[in-house]
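Of the protein chains in this complex, all but one are displayed in their positions.
This part shows chain A:
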């Protein structure tokens, strides 16, 4: 979570946390479009699939670049670092309850950007360590893209 480098945390990986976070984020992102009756199911599944597919791609990429981290450790880290974005989603929903206008958009934008930066930095701190030093940028970029897409989904969420 916090950008601390701790190898013991990495050794005790588990996938429960990421699963819970992913499910709660997918639930909160549900129903954000015109046809809420038909969209409940597919939308949840899409968010779920995108998060896990993205995490797998980033993990494969870091392994292919010569990383020393294992598959599930990396999945675990990426999953837990979705927490700031889940918090951002919660805040966005609360702000949207108050009304949707330019001010609320600016607040949501700031919150989402801050949480996105935190997520990226946190996961970079764990994953970049397992790479040879001159290749950190190559691993950071896909992480940046992944959290950017999730942040985009959160920011463009409009409840019906």
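Side notes on the structure shown:
The definition used in the following text is that contacts are C-beta pairs under 8 Å (C-beta built on N, C-alpha and C of every residue); 3 or more make two chains touch, one makes a residue touch a chain; residues count from 1.
Rule of thumb we're sticking to: contacts and distances are computed from a predicted model.
Missing chain, UniProt name from the options "V-type proton ATPase subunit D", "DNA polymerase delta subunit 3", "Protein YIPF3" or "NADH-ubiquinone oxidoreductase chain 5": "Protein YIPF3".
Of the candidate positions A:20, A:98 or A:149, contact with the unshown chain belongs to A:149. Touching the omitted chain from chain A are residues 29, 32-35, 38-39, 42-43, 45-47, 50, 57, 60-61, 63-66, 134-135, 137-138, 141-142, 145, 148-149, 152-153, 155-156, 158.
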